[in-house]
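Only a single protein chain was left out; the remaining protein chains are all shown in position.
And now, subunit A:
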């Protein structure tokens, strides 16, 4: 369970360009829930995700992961518990490294990287099996560099990589924004399957209203650094796409 208590984050504080990206936010993400976060550009969604992941630090407030207070930990220490998929497919994977080496890093997300050869036959077999579940034929290309794959394939692999080690929270930051409609659909379906099968706690940021309605067990809208709408699964299931789109027509 993830809990934010009175989290505030301002950029350029005290200057004319001051932006309060997240304002006194208190918010709780129950274990095994899959929350979808929508909101206009600049509403603070990405900052919220970065605050949870540890890429930016909160000015005020506390973040709890179960009984652990994590708001002071840097992102590379929080990654023990929190896995991420980035908006840019090129960010989540290392392009010059082979698929296998990328998976090796993901498998060691919770453990130190030591001076031993970890990519052995058994590891290769395990990755082959895992990659085969994507049904993209990538299991035959494990030694190819990530850079030779398409954005959709890389995003799908990034998702799969998160399951190589135990995950407490999975953060998905517009994972399909850079993909074509078909790849986007595939990646979302893979994400949904991974989240269900591994019973993950997930937070998805998206601009795609259809995605927001189709997936997840909770729908949240942010505006000016605050949560202004919060629907649980039941309320969410009765929402129509046009209604959600109208949330953005406030100008």
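Rule of thumb we're sticking to: a residue touches a chain if its C-beta (ideal position, glycine included) is under 8 Å from a C-beta of that chain, and two chains touch if they have at least 3 such contacts; residues count from 1.
The rule is short, and it goes like this: contacts and distances are computed from a predicted model.
From the set "Transcriptional regulator", "1,2-phenylacetyl-CoA epoxidase subunit B", "Hydantoinase/oxoprolinase" or "Putative ABC transport system permease protein", the protein name that UniProt assigns to the chain left out of the figure is "Putative ABC transport system permease protein".
Set against the missing chain, the residues A:79, A:133, A:198 or A:217 yield one that touches it, A:79. Only one of A:98, A:133 or A:217 touches the absent chain when the whole complex is considered: A:98.
Taking the complete complex into account, A:114 is the one of A:15, A:114 or A:182 that touches the chain left out. Interface residues of subunit A with the unshown chain, by the touch rule above, are 53, 55, 74-77, 79-80, 83-84, 86, 90-98, 101-102, 104-106, 108-111, 113-119, 143, 145.
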